[in-house]
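Note that one protein chain of the assembly has been removed; the remaining protein chains are unaltered in position.
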Amino acid sequence: MRIKLINPNTTQRMTAAMGQCARALVAPGTEVVAVSPPMGPPSIEGYYDEALATPGLLAEIEAGERDGFDGYVIACFGDPGLYAARELARGPVVGIAEAAMHAASVLAPGFSVVTTLARTRGMAWHLAERYGMTRFCRNVRAIDVAVLELDEPGSSARLAIVDECRRALDEDGADAIVLGCAGMTTLCAQIEDALAVPVVDGVTAAVKWVEGLVALRLVTAKRGEFARPLPKRYDGEFARFSPAGAATDPASDPPGAPGARPLRFG
Amino acid sequence: MRIKLINPNTTQRMTAAMGQCARALVAPGTEVVAVSPPMGPPSIEGYYDEALATPGLLAEIEAGERDGFDGYVIACFGDPGLYAARELARGPVVGIAEAAMHAASVLAPGFSVVTTLARTRGMAWHLAERYGMTRFCRNVRAIDVAVLELDEPGSSARLAIVDECRRALDEDGADAIVLGCAGMTTLCAQIEDALAVPVVDGVTAAVKWVEGLVALRLVTAKRGEFARPLPKRYDGEFARFSPAGAATDPASDPPGAPGARPLRFG
Amino acid sequence: MRIKLINPNTTQRMTAAMGQCARALVAPGTEVVAVSPPMGPPSIEGYYDEALATPGLLAEIEAGERDGFDGYVIACFGDPGLYAARELARGPVVGIAEAAMHAASVLAPGFSVVTTLARTRGMAWHLAERYGMTRFCRNVRAIDVAVLELDEPGSSARLAIVDECRRALDEDGADAIVLGCAGMTTLCAQIEDALAVPVVDGVTAAVKWVEGLVALRLVTAKRGEFARPLPKRYDGEFARFSPAGAATDPASDPPGAPGARPLRFG
Amino acid sequence: MRIKLINPNTTQRMTAAMGQCARALVAPGTEVVAVSPPMGPPSIEGYYDEALATPGLLAEIEAGERDGFDGYVIACFGDPGLYAARELARGPVVGIAEAAMHAASVLAPGFSVVTTLARTRGMAWHLAERYGMTRFCRNVRAIDVAVLELDEPGSSARLAIVDECRRALDEDGADAIVLGCAGMTTLCAQIEDALAVPVVDGVTAAVKWVEGLVALRLVTAKRGEFARPLPKRYDGEFARFSPAGAATDPASDPPGAPGARPLRFG
Amino acid sequence: MRIKLINPNTTQRMTAAMGQCARALVAPGTEVVAVSPPMGPPSIEGYYDEALATPGLLAEIEAGERDGFDGYVIACFGDPGLYAARELARGPVVGIAEAAMHAASVLAPGFSVVTTLARTRGMAWHLAERYGMTRFCRNVRAIDVAVLELDEPGSSARLAIVDECRRALDEDGADAIVLGCAGMTTLCAQIEDALAVPVVDGVTAAVKWVEGLVALRLVTAKRGEFARPLPKRYDGEFARFSPAGAATDPASDPPGAPGARPLRFG
Partner (left out) sequence: MRIKLINPNTTQRMTAAMGQCARALVAPGTEVVAVSPPMGPPSIEGYYDEALATPGLLAEIEAGERDGFDGYVIACFGDPGLYAARELARGPVVGIAEAAMHAASVLAPGFSVVTTLARTRGMAWHLAERYGMTRFCRNVRAIDVAVLELDEPGSSARLAIVDECRRALDEDGADAIVLGCAGMTTLCAQIEDALAVPVVDGVTAAVKWVEGLVALRLVTAKRGEFARPLPKRYDGEFARFSPAGAATDPASDPPGAPGARPLRFG
């Protein structure tokens, strides 16, 4: 089985770390390929970043379909482009916020999310609602550290996360923690050791859930809302994103364009 | 006052029609500029279309900020990019689904939405939830006519809409209708005449609401979730979308690139 | 276009101030008439006050229908008699809590209401629920100042409101403020200056919303729940309120009764 | 113990019938006094009727307080003025929709309401929400018979109700019936006999619930929202409704006014 | 009328005290029989205790049916086995959490529950949701005193409860208190005296509610979900619990087994 783990931001260091964590946990015979799109924001810290990360992410899903992947993980805690990705993919597509919240909901009566920036707390609440998880989500807390500072050498982020998790356990009535950023994956074990409650990292949780769903031969429903995008020709520089079946505009997507990876759909 | 009405799809014919309807309704002194982005899908009929329409839409918002617009309307019934747009804009930003549902909720105990394609009904329900309108939304119905066929000469779309509206009134317990597609704007008056209940078109409802909010000198909250995007440099071909403050990559966004309108932020 | 702004309490000083604020904001050609009923409570600070303010309010709506008004604003933050008013009116009827909450919901991720008396906080929550706004309403706070003290010379109410608003922004996760009393209309600009976040006054928000809805030629749905009251003859001293079509009892409503304004329906 | 059962409409025939049904069910030592206000609508079939029935109802509550009643029942299925009545009363006040829905919720997994006019179905849904009963309320159905026709000699109302109840059991997934009109009280036993499921009449359910609460020495909370109305002087012809503590205006409420019962508060 | 009050734990001292409180409040002609099952936990302080208390409770219900009881009260604040009991019983079955929450919801805008152990707070929230009472339940607080210490001589439990109730009134916005443990029944009057707000004890509230429902001749719906259990033969040592109609296994349920009371169903 082959799972494609897509970090929607362009920071390869994070992508590589996630891939490594995931590969350590999958069953024999499961291959995990971790990628980032070639264009878009290096970190996702708001709705605008998210909107501009999504085209690159979707191109990676579409490429994954051509390459025969069995399932996908969207490895940013905002789960950007999740439903659009489901339109493209045959196999399961799971977001890391989705996987982490669902997992935490079966391990504890309630969890708190600890994320990076306060401005993204609303995004996490919207996702909790979308997934039916508001009844388990006790709070969404932020440490106000930028995503890319999480793993800088000498960063105090780990300590800040542990402190905020402690407050969550003391003040929120939470009995488990959901880590609210893909960049926290590598810190998960250390945080759990410090806290003695379940600490769920979405990246690994999503990879294992997708692995399980694929093993069960379950796929994305291709009726209704998640049917393939209707074929049509997109205009201008986005012609290359035209859903399969529509001719693309060669002028706007010259072969060998700088920095381009094979995004052409269909 | 100047309001920018952005049709997120690239079909100029629709854009022009919406602008005309809107201009007929605004107060003296209100200017409405209707635009479409130069790139992206010609119609939005699913999550993937929506995701690829959003970058162009957001570039139009950012351009609007440079041009000093007082408020914005996002003129597609999925309200794509609404929260990202609010991060960019000083003034109010209203989506047409948002405006139509809010208006209908003060005119009738409940409304039904009549839209084009069945696959987009879930999107409308998600928006109703997001806006707090599920308690008023009795049903979301589709006529299964493609967006671009709505105003084709000889199209039977108007009759199909009227029929579906009648079913909504008879079967759903709805006492008002929300038209679920920007392409229905020009048909609104005819449909209302046929039905004798309030029929709300989101394009005009949104323009009038934004006009009212601007008159009240109300703006988008720039604290917290809708603060300006953090400045950072985006990678690759999306460097041109980098939020203000970050240097853009000149190589990937050459001046005078074919089909480009001034998208550079900051 | 003619809009009738009805202050359901009998304090003419407040009525006049609201009218002045509203007239400063409407488009050329829009006339705003501000009135109070001749009988009932001078301020509305609980359910009982509200119940006794409603008959006078409804008489003003019915009189407005005879006078050909195009739309109505109910200018008390409890939105008393809103649905009964919609039964009477052809045009739109909007309450000020309704207008303020809807407007705030498109400007900020969440708002707090700041009102006068703690005992009315539950009323505001009930309205938020009724309008679908609980998801945006972060808190309802009270300064515990009586309505009629708000604009007394030398009142410290404005400072108390600003202080409470600051607490709302700091403690509630709100990014906008809704003023929870019609008597705060005249203070709105000053409060907003002090806070640098959107501050929504319902009186002006409602007037502009009704103006917009009337411009769109939208009316109240007269099917179902908001159909005209069934004609019947009321008994005793309330015979004068009998819905149109029923003969009134002349004995109980003598012409020239003290303090009476023309309330007779039909 | 003394319980005041208030029919908020002025139709004494209904009031007498309700009193008779109630008195047959109370324990020895419980006295039930059934009254109607002297003014207002003879039947309540919409929001406007309800608003104009409320002042008379509240005057009866206030009179009841002076007369030392231990608890109250508001005997109209819209539960008009319930919260205002709680501001006035020391003892418990229960509405008949409230009592019926609560009772049905402990007897069956779900119930349907069968009421008179379709236009009042929304009112019943609002009450279900207010009381937390939406999760039990499967449907609200109407037979479209006017309230005052229910007990006319030769009326086919009983058969229509039984038919509609049968549809509720067959189509709604309901396993119990709530009768949605005080005028159906006298028909309850016959309907239950025909259906073999629990059929709850709110009038008797409310009387027994109030009787139980009074036996438990439970009273209405007089802190916060249900505290006594603030004393103030009402204006004009409603001066007589001024809450206790405020001087009333003798001119507007002359002793011995035609049809008046002792409404003066305080 | 005969009401069976079942304390699902085996502590007879509590059972006797509850019976005494209940008998003091019922009408002439109402007999209250208070029992505990012969086996199971002596106190219920978690889901496991609850699960093991339920078989004994259900056996008491089934025995009650054979003995012709008219209604039942389940006298543990977790309302264990409520729906299973409704499958068995003809008459009404009410849980004490259910009765207390419903009663409090008609006496005050909101209540807080004060219970014994923190670990059971989630159970109370689940019940509030199940009964539609979350909108009234402001908080669930615990004093962290074990159930069986409540009435120990010299226990400070009463003072701890009063203190916690005061905090609920001050901090939660609650205007009434629900006592969250059957063991608090005997303390109810003292607590209410100390607080001057309604304090609802579920045991007595449930007994009076059942008494009222039986007086109204209302029964449990025997269609659908609460129909009698399907007859079948249970295996092994639980054969004695086999629902009526199935032969029991005499070997596993020897006559005169130690501590056995007549549990055989049917």
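Here the chain labels run A, B, C, D and E in written order, and each chain numbers its own residues starting at 1.
The working rule: a residue touches a chain if its C-beta (ideal position, glycine included) is under 8 Å from a C-beta of that chain, and two chains touch if they have at least 3 such contacts.
Here the structure is a predicted model, which is why all the values come from computation and not from measurement.
From the options A:Val33, A:Ala194, A:Val219 or A:Ala244, the residue with contact to the chain not on display is A:Val219.
The omitted chain makes contact with just one of the residues E:Arg13, E:Arg66 or E:Arg233: E:Arg233. Which of E:Gly19, E:Pro41 or E:Gly110 touches the hidden chain is settled by the complete complex: it is E:Pro41. Think of the hidden chain as still there; on chain E it touches residues 10, 37-43, 45-52, 54-56, 58, 81, 83-84, 86-88, 118-119, 121-123, 126, 129-130, 146, 224-225, 227, 229-230, 232-239, 241, 243, 251-252, 257-260. In the full complex, the hidden chain is touched by chain A at residues 25, 27-28, 92-94, 98, 102-103, 105-109, 131-136, 169, 173, 175-176, 197-198, 200, 204-205, 208-209, 211-213, 215-216, 218-221, 223-226.
Just so it is clear, only the chains that are shown with their structure count from here on.
Relative orientation of chain D and chain E, expressed as the C-alpha superposition rotation angle, is 180° to the nearest 5. Computed centre separation for the pair chain B/chain D is 46 angstrom, with centres defined by C-alpha atoms. Chain A and chain B have CA centres that are 27 Å apart. Distance between chain A and chain D, defined via averaged C-alpha coordinates, is recorded as 55 Å. Within chain D, residues 122, 224-225 each touch two or more of the remaining chains.
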